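Okay, handing you the structure first.
Just one protein chain is left out here, and the rest sit where they should.
Labels run A, B, C, D and E following the written order; every chain starts at residue 1.
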């Protein structure tokens, strides 16, 4: 039994990439069970948020097969009000003992609610970042080496690259 | 009887202009009935969305008098979630056989729902565009030649030019 | 030119029936143009609200062909707050000079906003009522003589009777 | 490889009980992977919806340990509009080939969206029902024999019986 | 300086009555400042919630003139989700040290958030109750002896009795 039983790791996973795997490699050594919270779950078909929550659940689920840990994967929709967000997360996931995030706002909100938060390190942010991968997809360049093979498969099954290219810049005007 | 019975043409109509008329001239040759979906219906009194849905219904209704076709004019509010938008549209308008739009996101969303979509051509986008007309209004320059006379009348009745000038840039700070 | 130019008649039209036609016969003599507001537009697939807004637009549109009057048919979604409802209606429809309704709350809300309201008479409420017609549909009894023929056609096209019977009582428990 | 790859089973699980297990015993023979959709995820601390989505995720997760099947457990919040519900579900979960439900409305909504639905049988509805179990909890009677042992443990950990008794009937008046 | 600095007293105040005054008489002896939270602030023009939040602010403000205590009067809208309600309240009012309520759900929600809650006594619940006063208003019977004179004045200024009688039972059908 490790010191902390269950940890919550929150991200948007647009898409899941090898940077997330690096963080998980650290986390799994510290806890018995991991909850993956998929943030901004209501967003999709947008240049910055191309994939639905369900598609991201599938990516994370495939990626987690490489880790030997009990897991829960939970979509979390935004609320219009930052001060309600911690309560929303808490009501949607099983009880947890620690939160992992590299996002300053997430850290601030959980700390003000007296929840233990660990700021995760960034692994090669230049290479492993969702926005970088979406840029590569948009430009028609190679991105598959930045995500696990199983995740690349999920993205290819739904023609994710084509989707990003088609919806880019189109949300403002009918 | 034409090949397709009822078509849906979606726009924001902020305001309705002669570019919309050009598209409708093509559409009315292909269908028996047209549904005009007024997008972002909840927006108004904003520099980019100055007119209420009701004011836009009136503009479109006046403009359609020039066409000999059975029509439905339906305001459609945005949803916070792109993946729900097709369902929202479908529940708010009569059944339709084809969608007309020049917006890439609209095309992508309907195609992924297996709805027939026709990408409409753009007619002189430099002249006939809502954002151009709003710019002219804001600058106090002439814009009436870019919309049907009846639509200019609707806009003048509500002092649309004055409204754009008064609300421009004012939504950010009290 | 009649005394009042444009009137707004609000109902739920679940479904449109001959009682609505009786009211419209009176209204069309008093105004030049009529706006039909379809209330609770967001409700559907429920025992008390079986039809979508789009299906109700189609019913009303067919029924209005019997009247020689310029018309607008506008779905209106509920707001969670009665005190915002008049503003919502006003923003979604063209300007109007009078409201027709037999609903006490609608009358009260518009009167408190200094809008002219006429309480419509009820024509044979026992026979011509949406709830009565839904009861008959649910029980598998005859209801077609209570609606215009064209409306019965719309309902039959979507198997409205079957839908009411299938969804009755089913919204409470999965 | 079974005939259908991935199935979606939707319920409220307030709480998970042995009737759900009976349904799952049938389902796991027909599909390779199961998605459990936890309906009305936003509801909690109410006599009819005592448990948060996160608490229900934990119950279902414990119960699924008895089955040898790949699973996804996804909270699904209600939408205010039945006609949007299928889209919401579809966007929140991985792609699926069949839906299992004994709820008539769920069946109707998915069928109208051309999704394959199987109506699940009811196993001893008198004994195995969420409302029955909540009644027993409220009355302080024995209910643990109606749920898996692991689920009883989850409920006892959060004093679920006490919670139901304390919030019963209290939502109407401050 | 009293033991606890600032207390929050939550009610719906539909309308404010002498039972509320009795509770306040006790509370003011225990704290230096009182926050009055006006619950279900979004509700109005309904038989059970006739008065707007603003009208209730005025009632409470008049009634508090009888007490010598620093006060804050804050409308609080409901959230669709009980588990977010404590966070909503906390974000809308100044920091507080204790909550006063006689509502079991309010007590349960604050206790689960580790906030100190005091269950207020009921003073002659048969006479001093909002629902009783609304019943009397609806029946056209005398109710003014059950509220402070200043509150009766506020209600008479807006013809509160007339409003209840006019909107009673009218929210269900157009």
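The definition used in the following text is that a residue touches a chain if its C-beta (ideal position, glycine included) is under 8 Å from a C-beta of that chain, and two chains touch if they have at least 3 such contacts.
On a predicted model such as this, the values are computed, not experimentally measured, just so you know.
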Shown chains that the omitted chain touches within the full complex: A, B, C, E
From E:10, E:24, E:58 or E:137, residue that would touch the chain that is not displayed: E:58
Sites on chain A contacted by the missing partner chain, in the whole complex: 10-12, 39-40, 80-83, 101-109, 130-131
Residue ranges of chain E at the interface with the undisplayed chain: 41, 44, 52-55, 57-58, 61, 72-75, 77, 90-95
Touching residues (missing chain, whole complex) on chain B: 42-46, 52, 163, 166-171, 173-174
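By definition in this document, only the chains that are shown with their structure count from here on.
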Distance from the mean Cα position of chain C to that of chain A, given in whole angstrom: 46
Euclidean distance of C-alpha centroids - chain A vs chain B, Å: 37
Of all residues in chain A, the ones touching two or more other chains: 44, 52, 90-91
Chains grouped in pairs wherever the two touch, ordered by label: A-B, A-D, A-E, B-C, B-D, C-D, C-E, D-E
